[in-house]
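The block underneath contains the structure these notes are about, expressed in structure tokens.
Missing here: one protein chain of the complex. Every other protein chain is in place.
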Amino acid sequence: MKSADPDSSFDSVEAGHEMHKFISELYPICRSITGNGVRQTLSLINKRIPLEIKEVPTGTKVFDWVVPKEWNISDAYVKNAKGERIIDFRKSNLHVVGYSIPMKKRVSLSELKQHLFTIPEHPAWVPYRNSYYKEDWGFCVNHDQLIELSDEYYEVCIESSLKDGHLTYGEVHLQGDRDEEILISTHICHPSLCNDNLSGIAVAVFLAQYLSSVSRRYSYRFLFLPTTIGSITWLALNEAKLSHIKHGLVLACLGDTGAFTYKRSRRGNAEIDKVAEYVLKYSGRDYKVTDFYPYGYDERQYCSLGFNLPVGCFMRTPNGQFPEYHTSADNLDFIKPGALAESLENCLKIIDLLEKNVWFVNQNPKCEPQLGKRGLYRPLNTKGEPPIEQLGILWVLNLADGDHSLLDIADRAGMSFDEVSKAADDLMRAGLLKINKD
Amino acid sequence: MKSADPDSSFDSVEAGHEMHKFISELYPICRSITGNGVRQTLSLINKRIPLEIKEVPTGTKVFDWVVPKEWNISDAYVKNAKGERIIDFRKSNLHVVGYSIPMKKRVSLSELKQHLFTIPEHPAWVPYRNSYYKEDWGFCVNHDQLIELSDEYYEVCIESSLKDGHLTYGEVHLQGDRDEEILISTHICHPSLCNDNLSGIAVAVFLAQYLSSVSRRYSYRFLFLPTTIGSITWLALNEAKLSHIKHGLVLACLGDTGAFTYKRSRRGNAEIDKVAEYVLKYSGRDYKVTDFYPYGYDERQYCSLGFNLPVGCFMRTPNGQFPEYHTSADNLDFIKPGALAESLENCLKIIDLLEKNVWFVNQNPKCEPQLGKRGLYRPLNTKGEPPIEQLGILWVLNLADGDHSLLDIADRAGMSFDEVSKAADDLMRAGLLKINKD
Partner (left out) sequence: MKSADPDSSFDSVEAGHEMHKFISELYPICRSITGNGVRQTLSLINKRIPLEIKEVPTGTKVFDWVVPKEWNISDAYVKNAKGERIIDFRKSNLHVVGYSIPMKKRVSLSELKQHLFTIPEHPAWVPYRNSYYKEDWGFCVNHDQLIELSDEYYEVCIESSLKDGHLTYGEVHLQGDRDEEILISTHICHPSLCNDNLSGIAVAVFLAQYLSSVSRRYSYRFLFLPTTIGSITWLALNEAKLSHIKHGLVLACLGDTGAFTYKRSRRGNAEIDKVAEYVLKYSGRDYKVTDFYPYGYDERQYCSLGFNLPVGCFMRTPNGQFPEYHTSADNLDFIKPGALAESLENCLKIIDLLEKNVWFVNQNPKCEPQLGKRGLYRPLNTKGEPPIEQLGILWVLNLADGDHSLLDIADRAGMSFDEVSKAADDLMRAGLLKINKD
């Protein structure tokens, strides 16, 4: 079986284009934190990677929260005096404020304006808005259109329903050699918005596909959830499973062309934090690593005080730091196949490193073993220095006490993980190392 | 009742002038480590804040030391050949070396000179000198006067007494909600010297006055002591009380216009150290924080190895670092009402922060609580960032594990203490926090 190492047999260019195509399929769907948009999304995911789809009834108590009513929408518009649809849900689902209650009435321009949202700084863009926990209604339009509204009265119609139903989410579990899990979580509640977060969905799906076909030391759990209420619901219903989670990543905003950003887990020095930083450091590209802060995506729930799971957040440009964020400009043009491909590659590198980052124990700790008789000795150069392969072997022997991971050893030796990992392979074959049970 | 927060109802300009006036009353008194000067000083303090005055007999063993004989002086002079008082205790008590033994004799100029002290670099200033633990006598004069002495013989007279008596000190105890105490200690043994340390006395007295009128989580203990032997005596006689001392400050040199200096406790990272540094950092003014060193004022006794109390020293320009130090130039002109006022304000800010710096425990640690239903939710800005009030709430919820104080949380969040404290108040009202018993 293949390993998780993306170098071995992986066409990232093709994967980038396929992810972009998949995002195009998901783009038109009107998603929210509940409803049929979520179900359609999960159904498209399910075609690519078998998914367990869970339905949690409205009213279910999940910690301090309650699963909300289910929201669905079939049509919505604002008609002018001539009866023309001047704002039309069928053109873009962003036009309706998410969780808008059903509505059909004639309103004055001034009343209408109280329910219209625009972005004055970007007058051609339509904003993304919702009102999950307060019953209300509204439309989002570009600012240019708002300015031109001149009729005295308008007909407003929202054919939505907000009633008891379910919160829907999807889960993929890939059993590995061990029950210890790596959690990959991504949110699926945004309507026609590409970077935030169809990019995260696509990368997670392709990651799951890839990992399902390779040998795995760890088990993997992928969660496709509405943000906040989704992760809270999952955590509330799955507390017994949390002790298996050894590492985790929230994936978001992975399709733009900005530099990568890794936001550390609340622990700050968890293995996932070291590994993600290592991969970015050796990527040869600009990147940013930030300490945890208690807002952002679902890492805020995984890293809440009572759980403090070792879950970081992997992004390119973070939420709110690109102007297209939560606007109609976060569209299919904004995200690039090459950017998605590179994001997937880095996720695979992080996972590959987690898979390989083992704690070894030197089986011959007293003095160096005689490497020559095992074919592992390489003579010093004329400066009296061992060549790099020999160095790796000497460092691993010197530090493999069961408390230093291979990444710790690489870090201490100032060598790359691959060099140290290669040395550990040689020593394992020679019977000089044993894996520390951990 | 008012809180210790100096912003609420406190006229610092007026306080500055009143402190200066109080110092003017104290200035003429001839203080030393024992004697009636100390008693007169404590009696003036007692008019402003009720004081317990303690008398410890000469000969009392206090650790490695013994309470010395009591020294009193009524007059002293040097007369020239014409019988004129050319050095006169009645003009300034600095003219006599403290603890000078009684003396009346005719001396040659050369003998006299062996008992005269001057400051050649500042020929117009009179130095301050004493000889506590070696029986001797002497006079301090300005260098210009020394040079002009030309008579062959002089009459020396010191009408002092050095006999069994008492060491006198004053103590104020303000009971708070808890028995845990904040110690404020200041020395009262210097004669006509203003910055060192009538300024410290004045600030301590006004601090005690202020605190006596407000609600207090902590109890407070103010000590007005002769330096070294006074704090040693107090520590020796009050060992049983030391476990109550949670924080402490030695106050000195608080009337000059130099930048503030905080000298850390020996522990270096005690809460008082963090709080004092925080207050200075947010003061918007230059300041200096130094690590502990085992000389200076009475912190050297509080921070001796066997006690290691969390006591720092709060000053403006430290002892020895201003030319007027221990000279007649450390007079009523050298200290300024505005400087005294600012010193008092900063002391109040430190104390207010200690009063408010609580360890909270999040009562809903698993995932975030639903803030909206408690009226604590504020929507994200267009950049997807929570406004500052929301940030404070999220940080407190995320870190209130009973091990992080509010100041620790502010530090980690990069927010001001007030912002974080406000958030904690909101969360307390919503029942989402409990104070950690500590």
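Labels for the chains are A and B, by order of writing; each one numbers its residues from 1.
The working rule: a residue touches a chain if its C-beta (ideal position, glycine included) is under 8 Å from a C-beta of that chain, and two chains touch if they have at least 3 such contacts.
Only a predicted model underlies this, so the values are computations on that prediction, with no experimental measurement involved.
Among B:39, B:247 or B:300, the one in contact with the hidden chain is B:300. Annotation: of A:96, A:272, A:399 or A:424, A:399 touches the absent chain (contact as defined above).
For chain B, the residues touching the absent chain in the complete assembly are 63-65, 119, 127, 133-134, 228, 231-232, 235-236, 266, 293-295, 300-301, 303-307, 319-321, 325-326. Hidden from this view is one chain, which touches chain A at 362, 364-370, 372-373, 377, 380, 382-386, 390-391, 394-395, 397-401, 413.
Here is the rule we go by: only the chains that are shown with their structure count from here on.
In terms of their C-alpha centroids, the spacing between chain A and chain B amounts to 56 Å.
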